[in-house]
Every structure is written in C-alpha cells, then in structure tokens.
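In what follows, a structure is listed as structure tokens, so that the remarks can point back to it.
Of the protein chains in this complex, all but one are displayed in their positions.
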Amino acid sequence: MVKTEIDYKKIGKNLYSLMEDLFPICRSITGNGVRETLKIIKKIIPVEIKEVPSGTKVFDWVIPKEWNIKDAYVKDSKGNKIIDFQKTNLHVMNYSIPIHKKIKLKELKPHLFTLPDHPDWIPYAHSYYKENWGFCLTHNQYKKLKEDTYEVFIDSTLKNGSLTYGEYYIKGKSKDEILFTCYICHPSLCNDSLSGVVLVTYLAKLLSKMKLKYSYRFLFIPETIGAITWLSQNEKKTKNIKYGLVATCLGDPGKYTYKKTRNGDTLIDKIVEKVLFDSKEDHQILDFWPIGSDERQFCSPGFNLNVGSLMRTVYGCFPQYHTSGDNLDFVDKKYLTGSFEKYMDAVYIFENNASYMNLNPKCEPQLRKRGFYDMAEKVDPDPVLVEVFINELLWVLNFSDGNNSILDIAIRSGRDFKKIKYAADALVNKKLLKKIDK
Amino acid sequence: MVKTEIDYKKIGKNLYSLMEDLFPICRSITGNGVRETLKIIKKIIPVEIKEVPSGTKVFDWVIPKEWNIKDAYVKDSKGNKIIDFQKTNLHVMNYSIPIHKKIKLKELKPHLFTLPDHPDWIPYAHSYYKENWGFCLTHNQYKKLKEDTYEVFIDSTLKNGSLTYGEYYIKGKSKDEILFTCYICHPSLCNDSLSGVVLVTYLAKLLSKMKLKYSYRFLFIPETIGAITWLSQNEKKTKNIKYGLVATCLGDPGKYTYKKTRNGDTLIDKIVEKVLFDSKEDHQILDFWPIGSDERQFCSPGFNLNVGSLMRTVYGCFPQYHTSGDNLDFVDKKYLTGSFEKYMDAVYIFENNASYMNLNPKCEPQLRKRGFYDMAEKVDPDPVLVEVFINELLWVLNFSDGNNSILDIAIRSGRDFKKIKYAADALVNKKLLKKIDK
Partner (left out) sequence: MVKTEIDYKKIGKNLYSLMEDLFPICRSITGNGVRETLKIIKKIIPVEIKEVPSGTKVFDWVIPKEWNIKDAYVKDSKGNKIIDFQKTNLHVMNYSIPIHKKIKLKELKPHLFTLPDHPDWIPYAHSYYKENWGFCLTHNQYKKLKEDTYEVFIDSTLKNGSLTYGEYYIKGKSKDEILFTCYICHPSLCNDSLSGVVLVTYLAKLLSKMKLKYSYRFLFIPETIGAITWLSQNEKKTKNIKYGLVATCLGDPGKYTYKKTRNGDTLIDKIVEKVLFDSKEDHQILDFWPIGSDERQFCSPGFNLNVGSLMRTVYGCFPQYHTSGDNLDFVDKKYLTGSFEKYMDAVYIFENNASYMNLNPKCEPQLRKRGFYDMAEKVDPDPVLVEVFINELLWVLNFSDGNNSILDIAIRSGRDFKKIKYAADALVNKKLLKKIDK
C-alpha cells in the first residue's frame, strides 16, 4: 500500500449519509431488512450476498425461521393508534409473532417494554429463540395508558426462509488476510451496529483501490447467529485469517476503547495500541473478555482467531445503548471520521511494517555527508525539527539489527510510526538500510 | 470435598473457648506446658504426641534440656510478693534456671525486663540457649522499686527430658499433602501462637469428617527447634508435602497478610491470593522473607517447601506482640472466625480446582435451548443476575481449552471461584464440559 492522500472529510460525509439511508430500515437477524441493507451497500462495494436456508445446522445452532413484518400498532377503543410501527420500528419487539386481537390493559401490560430510568426513550427488545410478541414504548407514554380495550395488531410472518449475509474479499499479495466484520441485524440504532456497518463499507471501498500486501475480508452478518453461520459454512477460510477487528460503536463522542484479542499479545494488539498512542487521543486498552459481540465466536477456543474490537464507548456503557436514543443525533460525522482514520492507520501499519537490517552496523554512519541534514532542512529549517528527524534516523539505525520491526522501533522510541517509516525509507534510499524477509 | 454447609458461628465459639482453656498454661519449647496443651487438643482431634529426648542431634542443633517450673516470686524485705508467677507466667523469663537468694536492688535490676514505651504491659522474655534467670514486670511496677534486699525465688528445673510435639494426618485420595503448622511454645499469649493453634485444631477436626482429594498434615510444634526437630526426624515425609501454611496471628482486628512461599508463584500462592481477593476484605500480599516463624525452616534451601503464611497482622507489627497485652481481650471470636473461613476457602479451592475441556469449542453452544436461562431464572429472576450467571458460563466455556484451570479462569475473569466452579458443574451436567486429568 502506498501512502496516498485520503480525503477523510469526504469519507466522513459518505459515512453519515449511508447511515441516514440505512437507519429507517427494520432489520433483524433474518428477513428483508437485511437484504435491503445489503442492496444499498452493494451500490458502494460489490458485496456478495449469501442466503442460508432456515433449518440449516450451524455447529450447535439451527438457522431459525425468517421473520418479516409489514405493519403493527396498538389502538385504543376509540380507534386512535397509540403505538405505531410506522413511526419507528423499535415500537415492535423484534421477531414478534403475528397477532391481531382485542385485549384489556391488564393482558397487554406483560407485552409492553419501557425504560423507567429514561422515560423519553423507547427500548429495543427482541425474542429470537422464544416465540413471543411485544411492543416497546416510552415510559411517559406507558404511564398515560388507561383501563380500556386495546386492539393489538402485528402483521408479521415467521416462516421457513433464510439467513442473509454479505461478504466481500480483496485479494492482496499474500494469502494472509485481515478480517473486518460488522453486524447488520439491529433495526433503527446508529452507534451500536450501523456505525460499524458504514465504516466497514467505506473501508472496503477505499482499500479496493489500493495495491495491498495483505488480503482483506469484510463481513456484514447478523450478530451471533450470523457469525456462527459464517464460521460453520466457511471453516476452511479461517486458516488464512491472521487478524481481525469487530467494528461497532464508532460514532459516539466517547474515548476510544480497544478490546484485545483472546491471545492478547499479537501483532494486531500491538498495532491498534500504537495507532491509539500515536493519535494522542484519550483511549483505554482492555483485556479480552468473552462477552460482547462477534469476537465471542471468532475467539471461541475452537477457532481462537486473533480478532479484537476497536470501538469508542463500549456497548452497554452509554445510556442510549439499545434505545431510541441511539439515533442519528447521537452519532456525529466527526466521530465517525476519527474512527475511520484509526482503522486506516491500523491498515497502514499492517501494510508498511517490516524489519530492516542496518548495513553500516559498526558505529553510526556519517549522516551529514549523505545529505540528511540538508534533506531535513529542506522540509523545515527549524533546527529542532531537523534534530527530530536525525533522531528518528538514529533510532532506526540502532535497532535495525534483525530483531526489531519498525513497529517495534516506533513503540520503543515512543515516536510516530509514520515518521519512523519515513526515516526507514530515507535510509533505504541512501543504502544504509535493507528490508529483510521475515 | 463436597461443599458442605459449615456452621462457622459454632466453630468461632469453639475456637475462642479452646483459646480460653489453653491461655493460662505456662508453655515453653519443652516441658509439661506443651504436654498439657496437646492433651487438651487431643480431646478434639486424635493428635499423636511424640517425645524426642534431650541431647538428640537435629541437623545443626541439639534438643536442649527440658524446662519445668512450679513457682517463682520476688519478695521485698517485708515479705511482700511484689512479683508473682502465680498471677501470670509471663512474670518469669522463660527457661530461667532455678534460683533462691537474697540480693540488693542493684543486683536484681539486670534480671528485670520491662517495656518503658508500654508501662502497663509485661514483656515476654526467654533465654533458651544461654543459661540465665529473670523476671518480667510492668514498667510502672519497676519504677516503684526501692533500695531494699529482695528474695528472688524460681522453682524451676532444667534437666534431661524431651521435646514434645503433636502431629495429625488425614489421608486423602492422593498422597500429595498439604501442611498446616502452628507453634505451641508460647506461654500466655493469644494472637501470636494460640490463635494459630486453635485454628489448626478445628480445621483438622472439620476436614477429618470430609472426603478429600489431598492428604493433610497438621503439626503442633515448638517454634524453630520444633520445626527443625520435625524436619530432621521426618525428612522422608517432606517429599509428599506439596504446599503448606504456617498459622499464626489470626485473631486480631488487622487486615489480612499473606506472606508468599519462597518460590513465590506456586499454586498455594495463587489460591490464597484468590481467597483474599474474593473475600473483598482488606489485605496485603508480601513476598517471602527469611525471617519470621517456621517458614524459615520449611523454606530453607535444603527443603524449599512451598510453605507460606496466612496471618492478619504480621508478628512484631502489633504493639501487643510479645507482651501481656496479647491476651484474651486483644483477640476476638469474629476475627478468629473470619480467619478460619479463609483457611477453609483455600482448602475448598485446593479440593475443587480442576481443568476442563470445552466439548463444543467452535463458537458458543446455544445456552438457551439447554435451559440455562430457565435454570438461572429459577434461582433469581433478576435479569442482571441471570446475565451474570450466563457470563460465568461463557468465561468457563471460552477458556476451558486445556490450558486453564477453573482457578485460572476465576482469576482472569475477576469472578468468585465458587461461582466459576458452579458454572463449570452446570456445564459438565449438560455435557458441554469434561474434566481432564492433568
């Protein structure tokens, strides 16, 4: 990968605009919402859309029936729609079975879900593997409900069909691949789920235009069952997956969080930590824990892939999580853009990291006679900056003994990876350094 | 060992009551005080009482003459007993040789011991290996002494006899054994010495009723010379001793202290640290240092047994140490009980730790269809607690790859050992997990 000028501002606009397009769709772990989502993504990248029939055994699980929904409401006895799926798909519990009957408030109540602590938000609820129906509403709405006879109507279907997922692969020079995965099963929620979807889409688009060392795989799958399905149907592919990231929760204003891989000390862990360190932005690094998103499956002991997750605020740790508060106002283009840059910075290190050998290992070479001072002065005559560049050269020379990659040198020196890479390139150019195959 | 319901309240009463019985006895490193102490313990557990004759060579040492004492006092010229052994045995320096004479204050003073910083406490003094005599008294008493002729009288004997110790062994399934040791050579002192004696006694009693994986050995020995004697006379037994704890200073209100084994990173170190972590009580973990109690001998380089010490306040670090202030008022039943529980918690982990293999290692198994959610809801319908249990199952499943014991998983997850063990049992029950022999 050549370091190209990337127009992050334009990408940021695209990320947010795609999110606006995807937001209204009623997605679930199966059904037309997923297909519609993938169709929109396909306009941007040539994602392959796969269907796996209901009833297919995927390891310990079975693909459930496909769920679709056209409409749903609750009407009071005067015929007023007091809950209306058309206003937001969050109003219906995801995977609700069809129903149409009149019931008393007392019978309705066990099927209503609210958030007493956040009385203006509608919760997101689902019941994938236990047949049930329900409505979600704000607690303020709920408190106003009176004794009455209510008409409940859910025009859904739960039938044999299939689970749908999207996959996109970019072939690089090496078979070794890096996986970026996101989940497309959440309805109108932005930070959780959609922020990852839009980031992965445009990351794929950007990488598809570059000449790459690694191969890259991008998955758009329903969470949990989709990851299990993909792993079950594509087990052979996993041997090439060297590293990966689950992309989610990337549009909120919180500080970055990197959740390490299960193995915890792999190249991707070093790279993402370095990206966050170099960014000088607030962040935290957390050890792997086996709860969360699809890293649960990728890092299950039978696969143990080196998959971490780079997020901003961790799922469940922002109050808007799984509520109508996680909407287009909660996320911001600038946070999405910042997250995108971090992912690209990680790719940049993957593509550019290498080990070099100092070809003049006994004492320092004379840098001045080779024009390094002139070179630095040309960029910036400030003697402090000249010295900074010279120091970077010395770091690369001293530690390029065959044991350290330039990532190792950048970490040890506390200096920016890109600048260390630049110094290494300058030294290679002057025949003081040689790339070595490892 | 099956997790049984243990009546810690009753045990606490027994611990304190035994301490009350043992407190008045004038013990030393040899003599009838030790025998009387062991006789009382024998009423509770069938401890074997051994006698090793004076003059026996034990490594670099020789068993000294046996010391016994009937009475002792200092009288002033008017015949008033101003220091009286009958009031407390601390008044006489332990191992004082017999004496009966009249002397001036000036001659008496070098044989008097006081604590100027704690003028109301009598110090505990001894002179085992250098023949001498002396009296201990409060500094306030001392200051009142006038020029006079005093009658000093110590009715002691120092003759060939033997060193006495007690030993009790519980055979478990394995020959591998765990040692609990305490010292029975201190006179009327409670926290230092006696707290360990009563704890070890009732720990032995409790374990004797259980079916055990490990074998357990309990020693009641005089400090230093007793440990050296036991090691010298029982050297062959040491090869089975895999881990051990020196029990002392367990009845005071201070925070827990674990003094690690000399090797410092053994199973017992991990277990005791985990017990203290899980207790959520204040504690400190200290690296081994070769000064203290009988871990000095068990951890000498020629044995290097994995023996640590779980205490509350370390010997020498509470002001009452080796004074009449270390009495029945200083220790409290509730602190003894808490200490006892920690020892039992450590035994619980020893007995129940094991490694398991996830039988469904590729992706997570579907927990819901196996009734785990119902199981959790039955115990407590609080969805947070249900989720906690599910999380514990996921921790066990993810890390049961053959490399981690459930203790490792409990440590890594920061979750209670007992709950992780419970989760493992539930998974074994559902055939998702299998115990493996290591």
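We call the chains A and B, going by the order they appear; numbering starts again at 1 in every chain.
Everything that follows uses one rule, which is that contacts are C-beta pairs under 8 Å (C-beta built on N, C-alpha and C of every residue); 3 or more make two chains touch, one makes a residue touch a chain.
What you are looking at is a predicted structure, and each value in this text was computed from that prediction instead of being measured.
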Selected from B:108, B:299, B:363 or B:390 as touching the chain missing from the view: B:299
Determine which one of B:122, B:227, B:349 or B:397 touches the chain that has been left out. B:227
Name, in rising order, the residues on subunit A that touch the hidden chain in the full complex. 358, 360-366, 368-369, 391, 394-395, 397-401, 412-413
Since one chain has been left out of the picture, which residues of subunit B touch it in the full complex? 59-61, 129-130, 224, 227-228, 231-232, 235, 262, 287, 289-291, 296-297, 299-304
